[in-house]
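Accompanying notes for the structure given below.
Apart from one protein chain that is not included, each protein chain of the complex appears where it belongs.
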Amino acid sequence: MKLRKLAAILLSAVMVVSMASVASADIIGADVDAPNTTKTDETLVVTLASEPSTLWGAAAGQVENEAEIIIAATQDTLVKSDKATGEALPNLATEWEWLDATHCQFKLRDDVVMNDGAPLTADDVVFTANVWKEYSANNDTGRYIAGAEAVDEHTVVIEFTTECPDLVNMMSWSNFGIVNESGVEAAGGIEACAKNPIMGCGRYIFKEWVSGQSVTLERNENYWDLDYAGYFKTIVVKFTNDPAAREMAIESGDSQVAADMPVIQATAYQGSPNVNVVIYDFGQVTHLWYNMTEGHPTADQKVRQAIEKAINYEALAMVGTGGSATQALGYLSPSSPYYHELYTLEERALDIEGAKALLAEAGYENGLELTILGLQDSVPTYTVIQENLRAIGITLNINTPDTASFVGDAFGGNYDLIVVGEWIPNRNPSAYVFVSEGQIASGFVIGGPKVTTPELEALRQQIITEPDNATANGYMEELETIMKNDTITTNLYPELKAAVIAKDLKGFGTIERGFMDITTLYK
Amino acid sequence: MSGNILSIKDLVIHYETQEEVVEAVNKINLDLNKGEILGLVGETGAGKTTTALGIMGLLPPKVGHVIQGNIFLEGEDLLKKSQREMRSIRGKKISMIFQDPMTALNPVKTVGDQIAEVIRLHERCSKAEALKKAQDMLAMVGIVPERYKEYPHQFSGGMKQRIVIAIALACEPELLIADEPTTALDVTIQAQILDMMRKLQKDKGTSMILITHDLGVVAEMCDHCAVMYGGEIVEYGTVEQIFDNPKHPYTKALYRSIPSLDQDVERLHVIPGMVSDPSNLPTYCTFYDRCEECNEECGKHDPWIVDIEPGHWAKCFRYTPEWTGTPVADPAETQGEGK
Amino acid sequence: MAKMHTPAMEKIERRNARRKKPVKSTPAYESWKRFKRNKTAMIGLVVVCILILVAILAPLIAPYDYQTQDYTAMLQKPSGAHLFGTDQFGRDIFSRCIYGARYSLVIALFCTIAALFSGGLLGIIAGYFGGKVDTIIMRIMDIFQSIPMIMFAMCIVAVLGNGIPQLVCAIMFASMPTMARNNRAAILRVRGSDYIEASEAIGVGQWKMILKHMIPNAAGIMIIFFVGFLAVSILMMSSMSYIGVGLAAPTPEWGLILNDGKAYMMTAPFMMIFPALMIMVTCFAFNLLGDGLRDAFDPKMK
Partner (left out) sequence: MVKYIIKRILLLIPILLGVSAIIFILKTFTPGDPARQILGNNATQEQIDAKRDELGLNDPVPLQYVRYIGGVVTGDFGDSYRTGEPVLKEILPRLGVSGIITLGAVFIGAVLGVLLGILSALKKYTWVDSLVLVISMFFQSVPEFVVGLFLILIFAVNLHILPANGIETPLGFIMPMLCVGLASIASYTRITRSSMLEVMGEDYIRTARAKGQTEGKIVYSHALRNAIIPVVQSIGTGLANSIGGGMVIETVFAVPGVGKYIVDSITQRNYPSVLGGALIIAFVLTIINLLVDIAFVIIDPRLKTTIIAGGAKRKKAAKPKAA
């Protein structure tokens, strides 16, 4: 008996330790605190999930989340975007106007000094635009840039490849950071900048990158925007894969911010008294897409409707957002200016019998086997869908391979179902990418139905090129209604992002796509 | 008591395990005079080694128990001594040689270190002095001193036994117990070792107990001889008395089983029956079942020690005055028809 | 019947009087007697038997089905209704752990059998034939040892997807070097003994030699590795689920439940503690059993 008693004592001791820290803490959204005003010599430690392969995405044709978070702090963009309305706000460019459908002229500020001391001139913007065009031709950074030319010292005209009034807003994305040629040469040329991005005129300057361990940034003392004050003198960005370990680093005081935490896990940490959990909406809704290419049972609309009737949307939202949000009734997030409520709660009610009947009509009385493709972190939501479909006789196999195989399968359409979100902050050319004929043809769309209709494509073009927002909004509603009626996709729940920050930290802000802004934090 | 260095009084040793109790040594009495060699003879399982281990205090812990009796070494009873005192005696006053030289030395330490170890344990001297003395001991036992740095596996069986002897005699002990020192060696090496032991014994005047089952070795080496059977000493006397005038039936049977060169016999003489099981010894004479000269008396109670001639006694009723005696058949003819 | 009566003798006589059947002494019985005396080993054996029973009777014992989700009872603390509490989908962890016994033990058994036949067999062949065959096999084992286990697992899962056969295959490759080395040592220890030379002398064929003589004698040591490896394979399974190459979602394997619970370590520790406890108890029992068998079977341990 000694043995069992010993084991029991040991384990109860451990449980007591972890139970002691259970207490409730409220959810804090992002971008709610007032901007910082004081400067100190303190150091901020931020832990991200994984180490990027390069820090200057624009020159490597890569778009890696961690790289964007870091480069957003070290480079500044022509325009900033207003989170609420999605409108472009002046930043390095004071004003801008469309000369014609594809040419836009920007007026630059004359008081901006680059990191290497040289003033910001139109030539710098031309140089940077050429880098986008040349090195990022196949992703959103370079795809729509045709060229740029300097009109005078502080005026530049950027030529775009397609007609799209909202392209200006795209200039606010962190990949569009402006650099100067002398700064890039000082850093050792375009290739070397991936490891040593000291060029730019952002709020912080890149200091050092120890491979496998950390990236260090230091405050840019002569930053042009005088009413911005960086609270922390140094920011150290570290990389820890295991979310639980990231969170504990904060509790032990080794780091202040654990970025991109899985939402479910973040809600669990709300109970801990010495951390704050920030859970926020960034305007993206998670959609369940059906592979509609023939040979897949989901090509038959009855099967898709049966699935739509079997899913318990409230439970899915509960699990997907850790209880912080309810199901999504539209294609876009309610916070988006172009939000349309497509569903009523009755339409979304659970209807097991109806679903079974539809399956029978489609010829699958004695059940059906489907596979759903996803990454490791989508397993919880997939387990709910799996259980819901089991009730109507569909066995759903969950296939969560590693990233490389996932990307291969997602491009190749090697799935029946897939859950993917789409971020549409404004009417940029890559809106509604899953039903875009061009994108599907290029074969580089992660998920989606893999087929589209000319009608949807025409509507898309109108949305992108229509200067007047209200008319465009009508077209968007039309497009989303078609998608609802043909059950091309099923909106599930608003995708949330979460971070765990130290108790005394305030000013948690975000840049595009909900990535965190590491320059606005203060105590 | 004056002349003798060791005397054992009524010693009883048992091995107690979960399943059984083995009565290894049953009330033996022994005396050993200074400078003499006592031969301890008997079949395997007669309790020879247990007696030796009892003297050395090396009985296996938790299993070997001295039930009663005492062992006087120069007047002091070893059984009363504490572990620490016994350690100072072992190797200094008494030392022991074991049977199998192949495994008696530590394979990973040099020969010189293993000899020097016993010297440094018992004499205050530096490591260098101890090694020097170890080299002398090697020379004494007939091994090239320079080889003290080598390891046991580089020596032959006979050489290893010499090293073990060197270790035993390093601190010039008063009493040396040799437990079948030459059994594991072939005959030629056996003679060399025995000569050397006798020469060393004569020079140093160490008294010695030689445990063996080889009567030839006893005849050649020993002054006195004690025959053991079933944990008891059944006959004791000088070697001449035992060899010329053996009295106890077991001793006589032992001599008969020595193959003689001049007689051509189809079958060697064998003592009938089996050695009695030490965990189930009879209360009467242990040899009764195999004895050819016994009567009902022997089967009832345990015989006591009977003096046959000064210095020579046997543990058998035959030599007691009351012996009514059955016809004394000449042991030579009665071939194996015993009780 | 003894020369002298001592208290120890009385104790034994009293015990023998109570013993009804005669004391037989075959080697197996001898080992069983020694095994019985070893308390920790007995605890191990008892726990293992309980676990096997639990695995077999899982559907009867488990109060709920391991798959049904109850969205009203998410993340509930251990209570009367849910002994081990519920996970983030409202599934009863106690039932999942009970069903988990079935998966974990069965997979562990398959992994061990696979490892024994792959690595073990190679080890036996290397041990018996020695010489060039031995060096070749051992060098191949060195090669396998330097390729990290996780790489096998990932490649196999990447090619064949998550599933039990893939997991067993991965663990088999990963454990081949250690299994081979252990079995080779077991055979070498037996190889040198006289009865092997004796049977070689009378012309016993090589394969017959291995099957009839070597394996039964080395069986004792092999059983020890077999039981020991059961514990190792359960731990390997949980590490592989940690890296994401373990089993597919709904399977209630302990390693998988443990990993789901890792996210809730701070606020719902029971989700992690009970599967960890199940793994610990099982591995504990297997290790104790293995250790007890080693003492019982190892000839030198007399």
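Labels for the chains are A, B and C, by order of writing; each one numbers its residues from 1.
Rule of thumb we're sticking to: a contact is a pair of C-beta atoms (placed from the backbone, for glycine too) under 8 Å apart; a residue touches a chain by one contact, two chains touch by 3 or more.
Only a predicted model underlies this, so the values are computations on that prediction, with no experimental measurement involved.
Remark: the absent chain touches shown chains A, B, C in the intact complex. Considering the full assembly, B:106 is the residue among B:68, B:106, B:257 or B:320 that touches the omitted chain. From the set A:254, A:347 or A:504, the residue in touch with the chain omitted from the display is A:254, counting the whole complex.
If you put the hidden chain back, the residue from C:75, C:214, C:276 or C:296 that touches it is C:276.
The hidden chain makes contact, of the residues A:85, A:241, A:293 or A:471, with A:241. Along chain B, the points of touch with the absent chain fall at residues 56, 58, 86-92, 95-96, 98, 100, 103-109, 117-118, 121-122, 142-144, 151, 153-154, 159, 164, 167-168. Along chain A, the points of touch with the absent chain fall at residues 2-3, 6-7, 10, 14, 17-18, 21, 47, 53-54, 60-63, 138-140, 191, 194-195, 211-214, 238-242, 244-245, 248-249, 251-255, 401-405, 407-409, 411, 442-444, 446.
Touch with the hidden chain on the side of chain C covers residues 37-40, 139-140, 142-152, 154-155, 158-159, 178, 181, 231, 235, 238-239, 242-243, 255, 258, 262, 265, 272, 276, 279-284, 287-288, 291, 294, 298, 300-301.
Here is the rule we use: only the chains that are shown with their structure count from here on.
The chain pair with the larger count of C-beta pairs in contact, out of B-C and A-C, is A-C. With chains reduced to the mean position of their C-alpha atoms, the one farthest from chain B is A. Averaging the CA coordinates per chain and comparing them to the mean over all protein CA atoms picks out C as nearest. Annotation: 46 Å between the Cα-based centres of chain A and chain C.
Annotation for chain B: no residues touch 2 or more other chains.
Across the assembly, chain A contributes no residue that touches 2 or more other chains. Chain contact summary for the complex, chain C toward chain A: residues 40, 43, 67-69, 71, 74, 88-89, 154, 157-158, 161-162, 244-245, 248-250, 260, 262-270, 273, 277, 280-281, 284. The touching residues of chain B, counted against chain C in their complex, run 12, 14, 16, 18-21, 23, 26-27, 65, 67, 231, 280-283, 302. Chain contact summary for the complex, chain C toward chain B: residues 1-4, 6, 8-9, 12, 23.
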